[in-house]
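Omission of a single protein chain aside, the complex is shown with its protein chains in their original locations.
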Amino acid sequence: MIKNIFFSNIIVLASFLFLAELKGNNNLTDKCQSTSHAEGTRFIRDFPVQHTASSGSSPRVARYNIILHRGTTYRIYACNDESKPGEVIISLYRDDQFIATSYDVDSDRHFPYIEYEVNASGQFALELMFKGGKEGRAVGILSTVE
Amino acid sequence: MSEEILKALMQLFAIIAKQDTGLSKSERDYVENFLRHQLNESSVKEYLDLFDFYINEGDFTSSEQSKQSDSSKTLEIAEKINNTLDKKQKIVVLVRLFEFVNSDKNLTPQRISIIKNTADIFNICNEEYKAIDTFILEDAPDKLDIKEILFIESGDKELNKAKRIQYPYLEGTIIVLKISSANLYFLRYTSNKELLLNGLPINNNRVYLLARGSVIKQPKGMPIFYTDIVSSFRSDETSVKIHFKAENIYYEFPDDGNIGLNEINIEEESGKMLGILGASGAGKTTLLNIISGIEKPTIGKVSINGIDLHKNINSVKGIIGHIPQDDLLIEELTVYENLYYSTKLVYKDLSDKEIKKKAEKILFNLGLLHIKDLKVGNPLNIEISGGQRKRLNIGLELIREPSVLFVDEPTSGLSSNDSANVMELLRELTVRGKLIFVVIHQPSSEIFKMFDNITILDEGGYQIYYGNPIEAVIYFKELDNQIDSHVGECPSCGSLNPETIFSIIESKIIDEYGQPTVSRKTSAPEWFEHFKEKISIKRVTKFYDKLPHSFKKPNWLNQFKVYFKRDLLTKISNKQYLALNLLEAPLLAFLLAFIIKYIEDPTSNLYIFRDNDNIMPYIFMCTIVALFLGLIVSAEEIFKDKKILKRESFLNLSRSSYLCSKIGILFIISAIQSFSFVLIGNYILEIKGMNFEYFIMFFSIAAFANILGLNISSAFNSAITIYIIIPFLIIPQMILTGAMFNFDKINSVIGGGDEKVPIIAEFVPSRWAFEGLVVNQYKNNKYYKNFYNKRKLESELYYKNVYYITELKRYVEDYKNRKSSGHEKPISKDNLQLLRNEIKKEKQSKFSLYHDYKFEQLDKLYIKKFNPKIAEQLYEYLDNIHDFYNRRFNHVNKTIDDIISDKTRTPEKRKEYLKLKNSYHNKYLSDFVKNKMAPLPLVRLGNNLVQKINPIYLNPPKENLFNIRSHFLAPKKHFAGNYYDTFYFNLIILWLMTIVLYITLYFKILTKLIYYIENGIPILNQKIWKMRIKLINFLTKKTGI
Partner (left out) sequence: MKENKTYKLLFFASFLLCIFLLNNCGPDKREDTSKLLKEQKTDKDIDISKDKVGQMISSVPNPVEMSSLLQKSDIIYSHELLNPEDNIDNYKTNFKKALNLGVYGTNLVYMNIYDRTVGTLPYLRNVRRLADDLRIGKFFDYETLNKLSESSRNVDSVLYITNRGFDDMTRYLIEQNRSDIAVLIAYGTWIESLYLATHVKTLPPNKDLIHQRIGEQKLVLHNMLLLLNNYRSSDNEKCKHNELFEDLLKLKDEFDKVSIEYIYQDPIMKNFKNHIVVVDKSTSKVNINQETIDNIAKQVKYIRNKIIK
């Protein structure tokens, strides 16, 4: 009897699996923060994005308003969840005016980060989307260069 | 006789002699003769000179004045020696005075009045005075025909009151006087023919004190023994005749099969005292235990009036008294109280008054009345002497008036004087018709002679002698071919040396160098052969009286009352014990509470209950303190009473009434301790409105500990073992309470991290108590009880929303991802099983009644049937209920928030609210019951998800009707389909455990267990021994040594 109890306990405990962390996005942020892009910067905010596949002509876009201040150099970078096909593209707008993007369509190049020396404070918008509207998960990070 | 008595006697003799006619020649001769019998030659001279000095003191004229001064002198002397003499000695003095007066038949009224005065001061009753008077002064047989007198003669004249023993060929008459109060016999012989008393010739004008074991012998014919005389006197006393017979007792020790006793035969009747002698290890005590019915013989039969003792122990028990060597007294009680409670326990019908009378009578008979109010004390802390203790022990048995008494080593550890006293007491009992068996080791000559019969055991349990003690000396001397072997005792001093017997029995062969060797001249079996050959046990006429009824023991309740009172008195009379026990708890409470009265804000002096980090530890300490106090109070209880219990079990008294009385008293002590502890502890720590709950839980755990303590105190046989055991009982309880070590973080082999409390902790009472108190403190306090249910709902919804459904969704998402990336095995069997289990539970949960989302494809959650379509449906279902939980959570959360904002709307209200919260709600306790330190909010155990956070808000599942197990700190417990409040549920579990312990206590289960364990060990030892021998053999072979 007691043997049985012990035995069954051992079986149960053998299958004792700790659950994966629930904070999936943060892992990505942490990962991103540990890349070389983050060197010499101070983290301000992260912008996680997760999209299912959408049509390439009008891909889903995540948009965040931010206010950037004069006299500060910001660095914007992003990291992809490698398990998903989507590659994230970050674009920066001042009001509705395009400023910069991490992806150069002409040369089909991804730039790991954008550095932006702000000389005029104002409201900006950060847009994140996946190239070709593929399914993907990524995080964009805004930080200041110290 | 002591110097002082002799001096006094000389003085008294002198005063008497001086009266009227003065000293006569015969009187002086008497004195000289008397002294010669008492003393050696040089001392005789000394005392005779003293006598002469007293005679010459004052003048010889018998003026009125001198008469007066003489009588006052008499009074003075008599009073002086009165205190130093015992009853017997007083009688002897009185007899000597009469004899002295009688020596020249000069009986003037003055002389008689001096004797009379002395007798009065000695408190000798008139009847006995007259009997002595008659015995010494009268010669005519018809005058002597009184009940105190016995004639030993050849004729058979008609007698009215006096007794007679017919003794053929005797010339003249031996007249014997019996003084009942002192149990003394005096004898004189009317003829001057040769008659030997203990081998010495009797002088016809002297009065002899008939010593115990004496033998009267004429040159021809059978001797007359002391006991013959004694029993003749008793023939008219109406006591039940007892015939005791032990036939061919053979005994093997059960442990090793060694022979303990070998063909022992004993046959005795009422009024006899049998001494069982022998070297140590000869089996004396074994024999006593067998013939008293405590142990069974391997072969043989013991019967009392034809009733087999071992088969019908209960019908005989009442008439048997057994006085073990150990002390059976309760040290804290007085002499009288000891006897009183024993009396109460054996007499059902007697009123208190009668019992008091009875006890006092026994004390009087034991000569203990004057010390009746002294505390018995322990043998080291002497209040009463060893002899007095022993007599009181005997008294405890006597109160039942047993007909047969078995006494084990009554004189061991006593001074020779005390020994003699105790033995005389026993001797007196035979006079009252009791049959007494005494085991004794090397008695003094005086004691040796007191026995009517002795039996001697030799090594290996051989019976080598049975019969008269003095004859024994002769018997062995004869067998040893010693000179003057016919003389039993030393002719000049009247003493005999029992040592002689043993030195003969054990005498060793002398080797050629004159050194004694180890081998005996005569071995035990040889002595046994002699015995069988030469001595036949005197057959006693068989008279099978009906045995008297056993004493009438009181019923359960009355026994309980007596035990209770006795125990209570014992406790109360021990002031130190009482004070310590009553002060211990409040002092500890003060110490504990004061030390842990923590104020979080270092700048403040204001104590806030809410901020005290130590409330959980306090509750933990409460349970441990309760356990400890409960154990300490009880751990020695039964052990202390062990000997007394053994005796009382002999009396067939109810064990349960004894136990209940013990428990009753312990419970009272524990209740007082609990009350004071909780009152003070809670007051200092400002735990409000919870005193009753703390008290009842504290008391319950203490009660449990009480009975646990009783268990160990009844099972273990020394105080030190008991105190070694205590840490073993307490420390595991501390470990497994759940306070010091989180059940999620203990070794998984014993169930750490399991869904439920580890099984081992289910048997830990402190865990139940602690859990009950903590849960109660958290959810039933004045502040929280109005929120608890809402908070519980909120927590349940939160858990589902944030962790549980999210987790389930993750499994489905994983499947979808793997499927889309073309994974071979998109989901494992286990994960599907988990989903099946959990969704089934989800469908049965109470929440499912409040939404319409359904998932009906449980039967599709198998590897073969599961497909993306099902997954999609499942995901949708989960998504929906996720939203549902989210909505409900937000709603409940808002509702609670609204209530709180309502309660804190105005500053006054806010203050009031804060005050309530500060004084009833403890934030650290709250962290504890929410298991804030849990490494994970939920874990996967097998194929189930188990919630780990907020145990206080989680009801255990209703798995199976009678499963009472749950996770730690569950707010409610499940039993038979219902939920019950944890506090009361745990309380009941505690009491059930207590009842179980009571049952083990009652049936001595622990004792038996230990017995089996200990008896297992010898077998083991044997095996080890055999293996060792084998090993040695092997080694010797190998090495060739």
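The letters A and B name the chains in turn, as written, and every chain counts its residues from 1.
To be clear about the criterion, a residue touches a chain if its C-beta (ideal position, glycine included) is under 8 Å from a C-beta of that chain, and two chains touch if they have at least 3 such contacts.
In this text the structure is predicted, and so the values were computed from the model without any measurement.
Asker: Where does the absent chain make contact, in terms of the chains shown?
Answerer: Its contacts among the visible chains are A, B.
Asker: Hey, which of B:89, B:904 or B:1007 is the one touching the hidden chain?
Answerer: Residue touching the absent chain, from the options given: B:904.
Asker: So one chain is hidden, and I want to know which residue out of B:169, B:862, B:991 or B:1011 touches that hidden chain in the complete assembly.
Answerer: B:991
Asker: Tell me which stretches of chain B touch the chain missing from the display.
Answerer: 555-556, 601, 654, 656, 785, 788-790, 792-794, 798, 801-802, 846-847, 849-851, 884, 886-895, 897, 900-901, 903-904, 910, 913-914, 918, 932, 937, 972, 978-981, 983-985, 987-988, 991-992, 995
Asker: Touching the hidden chain in the full complex, which residues of chain A are there? Just list them.
Answerer: 22-23, 25-26, 29, 33, 42-48, 62-67, 69-71, 92, 94, 97, 99-100, 102, 104, 111-123, 126, 144
One rule holds in what follows: only the chains that are shown with their structure count from here on.
Asker: Centroid of chain A to centroid of chain B, CA atoms only: how many Å?
Answerer: From the centre of chain A to the centre of chain B is 81 Å.
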